[in-house]
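Complex shown without one protein chain; remaining protein chains in place.
Presenting subunit A:
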Amino acid sequence: MNWDKDAIFKALGDSTRRLILDELSERNELTLYELTARLIMKHNLSISRQAIAKHLTTLEDAGLVKSKRKGKYRVLMFNNEPLKHILTGWIE
């Protein structure tokens, strides 16, 4: 798959979005509500659910976050594939 570098760097260029990835890499498969609770509780962010949903769209566009249905729930997952592809070109 051809990853869109601009979309990936745009997604990573924001500290809240990096925090979202931190949370998802630590504990994969969070619902939107759990993610919101963790951002507010652990990181003391004052952020609305709407704002988080917007950040998630940016992350999803870059392929860094995926979501799937799990029973009655929709869970969010971190996908680090795009990062691997970006770095191999420079590092190897």
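Convention: a contact is a pair of C-beta atoms (placed from the backbone, for glycine too) under 8 Å apart; a residue touches a chain by one contact, two chains touch by 3 or more; residues count from 1.
Heads up, the rule we're going with is that contacts and distances are computed from a predicted model.
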Out of "Electron transfer flavoprotein subunit alpha", "NADH-quinone oxidoreductase subunit E", "Catechol 2,3-dioxygenase-like lactoylglutathione lyase family enzyme" or "3-methyl-2-oxobutanoate dehydrogenase (2-methylpropanoyl-transferring)", which one is the UniProt protein name for the chain not included here? "Catechol 2,3-dioxygenase-like lactoylglutathione lyase family enzyme"
Touch assignment to the omitted chain, from A:Ala7, A:Leu32 or A:Ile86, lands on A:Leu32
Note that subunit A touches the absent chain at residues 31-34, 37, 40-41, 49, 69, 72-74
